[in-house]
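Inspection log for the structure reproduced underneath, given as structure tokens.
Just one protein chain is left out here, and the rest sit where they should.
Chains here go by letter, A and B, matching the order in which they are written, and residues are numbered from 1 within each.
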Amino acid sequence: MSIIDTWAGDKVSIETKAVMGFGGVTINDSSVDVLDMIRAYMDKAAGESCGQCFPCRSGLKNIAKRLNALCEGNASDNNSENDIEYLANLAKVVMSSARCDIGQTSPKALLDIIENAPNLLAARKVTKGNYTSLVTAPCMNACPGHVDIPTYIENIRLRQFDEGLSCVMDKCSMPGTIGRVCERPCEAACKRGQNGTPIAIRHLKRFLFDKNTSPNIIKTEVAPLAKKQKVAVVGAGPAGLSCAYHLSKQSFPVTIFEKQQRSGGMAKYGIPDYRLPAAVLKKEVACVQALGCEIQYSVDVGSDVSVQELLEQKGYSAVFIASGAPDAPSMRCENEQHCTTGYISGIEYLNEATRGNKIIHGTRVVVVGGGNVAMDCVRTALRHGFTDVQIIYRRTELEMPADKLEIHEAKLEGVTFNFLLAPTKIHHANGCVTGISCQKMELGEADASGRRSPVPIEGEIFELECDVIIHAIGQKVTVGYILGGLSGEGNAGLDKYNNLEADPFTGKVSSFNNLFGGGDCATGPKTLIAALAAGERAALHIADYLEGKEVSASKIEILEHALESIKIVDDVEIAPPTDLTASIPLHALPVDERLYDFSEVEQGSIDAEACKEASRCLRCFRILMVAS
Amino acid sequence: MSYMTINGKKIEFRSGETIVEAAQKAGIYIPTLCHLPRSGHGDVCRICSVEVKGQDRFLPACSTHAEEGMCIETETPALIALRKHILTTILAEGRHDCFMRAIPNSKSPYQIAAMNMPHREHACPSDGRCELQTLVLKYQIPVKDIVPEEGDFVLDNKHPMITRDFSRCIQCGRCASACNAIQVNEAIPSQFGRRAEKENWLPLVNYDNCTHCGECLQVCPTGALSAKKAYGLSTKKDELIKIRTTCPYCGVGCQQELLVKEGRIIEVNGVADAEPNLGRLCVKGRFGYDFIYSKDRLTTPLIRQEDGSFKSASWDEALELIATKFTDTIEKYGADSVAGVSCSRSINEDSYQMQKLFRSIFKTNNIDNCART
Partner (left out) sequence: MTNSFAHVRDAKMVFLLGSNITEAHPVAATFLKQAVRNGCRLIVADPRRTGIAKLAETHLQLKVGSDIALLNAIMQVIIEENLYDKAYVEKNTEGFENLKKTVAAYTPEMASPICGIPAGVIAQVARDLASVQPAMLAYTLGITEHTCGVNNVFSCASLQMLLGNVGHPLGGVNPLRGQNNVQGACDMGALPKIFPGYEKVADAEARKKFEKFWNVKDLPSKNGIMMPDMLEGLPTKKIRAFYIFGENIANTEPDIRHIESCLASAEFLVVQDLFHNETSKFAHVILPSAAWSEDDGTFTNSERRVSRVRTASKAPGQAMPNWWIFKELAAKLGHNWKSNSSQEIWDNEVSVVAANIAGIKYSRLEGDGLQWPCTDPNHEGTTVLHKEGAFARGKGLFTPAQWTPPAEVADKEYPFVLSTGRRLYHYHTRTQTGRCEGLNTLLPHETADISPIDAERLGIAQGETIRASSRRGSVDVIAKITPDMPEGLVWMAFHFRENNANWLTNPAFDPISQTAEYKACAIKIEKIIK
């Protein structure tokens, strides 16, 4: 059986003395007491057993009990061999018959020891060691926020909707938004997907959020604002809101400074209402405010007030910068600078559209790009009355980074997709767009990202007539002016791309004590859930800073990160039989009813559908323990 | 139709059927314990585990769908060993004293007290009807070797009709499922999914939501939940007779199964899958039957005396009096001077007879029933 023994993520590598997990056991250092560690591991496993299926409930409990006896030096009948036989039998029973992976995988470590070094299990008094353990699952591992997905899905199965939502909100403060627009890496990792449709994890999260109709969805026992030190957050986007939410939950008074007039950042001004209705964000923001957080709008930190002022004059003990990536890079094609009408960026277009403004006119629009922003632009344009809506993308549909569901819906709604085309020149009359010239491409060798790069086909250029061109080919970070004077001459706090140089774990900005940051402004444009996760992690470490503790990544964080680069589902694992329970039906507004306004397209599910979907979850929990 | 193989026998199944359902139709027995088909509950006890070719683990037959070409074994030595293991652990976890009377400390204090009650041979009211007991016998579990685990057990005697003796609870979750999925009362919290706060989950009742329907009692596979009305009656040696009938209360007309011993009802359950109630009953349907055994029942015809008191009479005497009085009245004042009200809770045949009496003999249509209250 394969064994995980090299721990190398792209940001850290950790050394371990020993690892016990769902793949078996590795010992790198003879000072580790294997008997004690397997005892600790099985104790942990028994504690994690949900107690529903009989073999796991009683089996793990009895294994742990016997191991504890051995650690006390008590072998039954003074013969450890009896114990080993007993343990081996029990381990096999649990593994072969438990309902979920807690029981199916955790005895593997014990069996590994019994097979390879049974002598290590001889009864003796042991000294208890210190171990770090982590419970994860393929979906949890793939989720940048490490939301405890199988648990909230189990909550849904058991109709414990409030508990489920609070489980989500432990890690993710915007379940309604994430439940609608997340890029759902979790679903790509779902084991059900090996042999059918993955669990509709995103949709179930949305279900939990929608199900809760109480005006304030969080119940917290802490007194809001009980603590003295104030924290300023720059930007009320996902990262900022998330950081504020988690700090507020720890009773720190937080003020968010937002340049715009509403909260939500890109979620508000970058995602059209038909995908994310305003009411959802409103409820989520209200949730943060209910915890005592204050939001000041129309304050542009960097011009209206400096970070320095916040820290030195306004009495904030720490600042969290989450200014996002609000700008668009240019398309770099001919005549770009001459077009004053009919040529705009996707970000600008959506920004105005989400405010209810239609700033482009005509009937024909071409959108350049293949990501979700491009999809949002074409579908918004349809709702703005454009009748000829085209997409230009330089690779093929297979390489398109946009969500497959989005592509599907855009096609349904009547968007024309043009693949293997790259814009070269904009045509205009007195600054008004009249068309666009495109270079025909073909796919060449794979590039560093593994995708095949498009290569121009000599001489094949043609022109598309249109009234508007929207370029949606990326986003740009502008964070330098926010740091302002603090940054000094040497661009302190910024990395080589001029992004904020924040620690990926703690969010601490290099060379500052009280300055933290996260989200797109630090990483460049990334996913919404990654921004939420950055805010959540930073909140923990800001709290540490404020409480005078050391600001550094915890063992669990490092372990979690190290696991991210490892596939949790082993290749030799046999997929479950085809799941005949149909996956959840997604209810969408009929196409002919959609294009008149910005009504939400995807509709919610009813209890029975959600519970049935939840019952498809295989609960692929895995427990990992390291000695270091 | 699709086909699969169970124990070498090719059987037919319909898409969507579970292995248990398909096997049952083909006459192949797969043991189950936690499975409650009506609520979809199962997949907990793993007693129904079967071997499926191509899978590295046993799969639960109650919740795995049958698939074309599936090749299944249901009684391999490994499966039998697994079932024995599970049954042994269940016995050790609780106080299943029908088998364990010989073992010291195998009874909870409540059970000892209960065993000392009159009329009792066994403490367990489910003896003979217990699904766990049946399986333990089937798989010949060597009960004498079992060492009961230590532990305190909860007894919930608050309910006026049901005793909850958790020393016999196997935590199968059926009662919770019946309460939540079937009766939709949500009075018994489901087992938690992970990181249970308590050492042991117990199906404790939230009496604020409880409607006392007793669905939990009906589905309990062991004696953990027992009907108080059956105390001292259910363990009688006499053969248990099951009689199907219709509930006498509201207009739904639930189908009931009466469990009768020595001519006396000891328990009332819903008839599984029967229209219109699909096995469900309410508090009155399940527990509202013992009025028939009341000491207050009228046992002879009674005739009022001059002084207003009643004296017992023979049927002949009483009917003669009625016949005379009605005949006289009709003769003197006409047929429409008599009237009758029939009972809308008694059987059809009674109402038919009464209206026939009034119409064909008394010659009046002054016959009504109490339909309007």
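Throughout what follows, a residue touches a chain if its C-beta (ideal position, glycine included) is under 8 Å from a C-beta of that chain, and two chains touch if they have at least 3 such contacts.
What you are looking at is a predicted structure, and each value in this text was computed from that prediction instead of being measured.
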item: Contact with the hidden chain (one of B:68, B:238 or B:336); value: B:336
item: Of B:26, B:78, B:204 or B:357, the one touching the omitted chain in the full complex; value: B:357
item: Contacts of subunit B with the absent chain, listed as residue ranges; value: 160-161, 182-184, 211-213, 228-229, 243-255, 258, 260, 263-265, 274-277, 280-285, 287-292, 294, 296-304, 310, 313, 315, 318-323, 325-327, 329, 333, 335-357, 359-361, 363-373
item: On subunit A, residues whose C-beta touches the chain left out of the figure; value: 606-609
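To be clear about the criterion, only the chains that are shown with their structure count from here on.
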item: Mean-CA-position distance for subunit B and subunit A (Å); value: 49
item: For the subunit B and subunit A complex, residues of the former touching the latter; value: 15-16, 40, 43-47, 49, 52, 54-60, 64-65, 67, 70, 78, 81-82, 85-86, 89-90, 93, 170-171, 173, 180, 186, 190-196, 200-201
item: In the complex, subunit A residues that touch subunit B; value: 47-48, 50-55, 57-59, 62, 93, 95-99, 102, 104, 150-151, 154-155, 157-160, 574, 576-581, 615, 619, 621
